[in-house]
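Every protein chain of the complex appears in place save one, which is left out.
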Amino acid sequence: MLDQWIFAAFLLPIGLVIPAVPILLAALLSPHKPNSIKQSTYECGVETVGETWVQFKVQYYIFALVFVVFDVEAVFLFPWAAAYNMMPLYMVLEGVLFILILAAGLIYAWRKGALEWV
Amino acid sequence: MIVVLTDPFGWIGQTLLGLLARLGLPVATANLLITLLSAVVLGTICMTLGALITWIERKIVARFQDRIGPNRVGPFGLLQPIADGIKLLTKETVTPNGADTVVYNLAPVLAVMSVIGLWAVIPLAPRLVGSDINVGVLYVVSIGAIGTLSIMMAGWASNNKYALLGAFRTVAQLVSYEVPMVLALLVPTLLAGSMGMGAIVEKQAGLPFIVLAPLAALIFFISSMAEAGKAPFDLLEAESEIVAGYNIEYGGLKFGMFYLGEFFHGFTIAALVAVLFLGGWQGPLASSYPLLGLIYFLAKTAVVYFGVMWVRFSFPRLRIDQLNAFNWKFLTPLTLAVVVVTAVTDKLAAQMGFSRTGALLGANALLVLATVWLIGAYARSTRRRLEPVVDESAAAAQA
Partner (left out) sequence: MTVLQLIFLLTAATTLASGMMVVASPNLVHAALWLIMALAGVTVFFVLLEAGFLAVVQVAVYIGAIAILIIFAVMLTRHVAADSQSQVTRGWWLAALASLLLFGGLLAMLTQIPTLTAGAPVLPGNPDDIVRDLGQSLVSLDQYVLPFETASVLLLAALIGAIVIALPPKAAGAEGGEP
């Protein structure tokens, strides 16, 4: 069974090498004349002001959080879906109950305004 | 000759095996070498295909916009990607001050790797699949997640607050749209009874899943397009918005890699939709002639990819709050409803002996009607709520 993974195990490092080769080639072939103005970070055409940090916006974090919960839910549901053909109806309904409980969570987040983007 | 035509891939494999065996290698090592060689070939094909796709997109967007597109470089402008590649190759790459070198250079490489890695599980022809693992669907999800990570790395390593901001918003969008995508992937798993891509394609021998689950196919199509950052979801890398987002500090071929990876991701999505919902290599006579299977697969992918481009060139860009509202308030509840309805309907149809196709199509139609009615009701209530305001402002304007 491990043989099935061999191709993926080969393709992923090759996928790393294949874009790296042109980039290295470009590093060799392109001119290399750094100066301080070229290397300053871009700020819409003016000099960079202030340090590099971003105003904390809780929205990013909440989206990632809701995603984690739904990702774990989906991971639980995949074996349930894979075994679908050998399940009687009540087992399907148990999975549906699982989904409905988390749908209630989504509705809670919606009503609380956690899904607004401002 | 007939053998070559009927099963070219098998014939190539056998010839190589024979060649390596004559050189004295044990069978296991020979198999390993052949796998390595096929991985290299697949990777190279992916890169060249990616370059070709940029040409196809430019030609087709030109036709949509009633112009010709690149036609100077080579016949029909076919050498345009090569010209672009040479140009990007010779551009000076300027690393910004304070950029984290390792992470900064790793990000474009990881972005391309995450797209090439997807092709390991896609069944191209009846017996031609890279890795026939039985968890192919989840593998697709997980490799896509690596792409999200690479964007975060790119934004942070550039030491530029606009890049960081753009990266945050991009990752927030990607992460949000992964929810309906993963949930929509439950439907073909359910219908096929397995998470393996090969098994899903084999189960579509009589009827492609798009007939049984059109809503799920549509949801998967839309959310994968958002995952790949294609319009109308390309707010975060459009030039007029936040100045190209996480790409700001990337020039030359590093930007070229991001660009190529993104275009190729669009094509890969089309391939995934073709495999999961349109039947992949299934078609008349495909099981006995694998070459035909490959042709069917490529044809279906091309059709879906044309659909992707069509949507891309027809709709205006969505604003970020519209983007997020569309995902969390429309797509995710709809996907949950689709999964629940499909699961229950299919089991009921199987137990009570109804026609599976009819029951599922009917359930999907009911869901569509319910959704349209709900949206209509919401629009009516919003209009009713806003009417006094509209009347007041009209009265104030007249006074």
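As written, the chain order gives the labels A and B, with residue 1 at the start of each chain.
Criterion: a residue touches a chain if its C-beta (ideal position, glycine included) is under 8 Å from a C-beta of that chain, and two chains touch if they have at least 3 such contacts.
Predicted model only: the values in this text are computed from it and were never measured.
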Option from B:Ile320, B:Ala337, B:Ala350 or B:Val368 whose C-beta touches the chain left out: B:Ile320
Residue, one of B:Leu164, B:Leu183, B:Leu260 or B:Val308, that touches the chain absent here: B:Leu164
Residues in chain A touching the chain absent from view: 1-2, 4-5, 9, 51, 53-58, 60-62, 64-69, 71-73, 75-76, 78-84, 86-87, 91, 94-95, 97-98, 101-102, 104-105, 108-109, 112-114, 117-118
Touch residues of chain B, complete complex, unshown partner: 100, 103, 133-135, 138-139, 141-146, 148-149, 152-153, 156, 164-165, 168, 171, 175, 178, 193-196, 199, 320-321
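The rule is short, and it goes like this: only the chains that are shown with their structure count from here on.
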Chain centre separation (chain A, chain B; CA means) in Å: 14
Residues of chain B touching chain A in the complex: 32, 35-36, 38-40, 42-44, 46-47, 85, 88-98, 105, 108-110, 112-117, 119-121, 130-134, 137-139, 158-162, 164-165, 168-169, 171-172, 175-176, 178-179, 182-183, 186, 189-190, 193-195, 243, 248-249, 252-254, 256-257, 260-261, 320-321, 324-325, 328-329, 332-333, 336, 339-340, 343-344, 346-348, 351
Chain B contact footprint on chain A (complex, rising order): 4-8, 10-12, 14-16, 18-20, 22-23, 25-27, 29-34, 36, 38-44, 50, 52-54, 57, 59-60, 63-64, 66-67, 70-71, 74-75, 77-78, 81-87, 89, 92-93, 95-96, 99-100, 102-103, 106, 109-110, 115-118
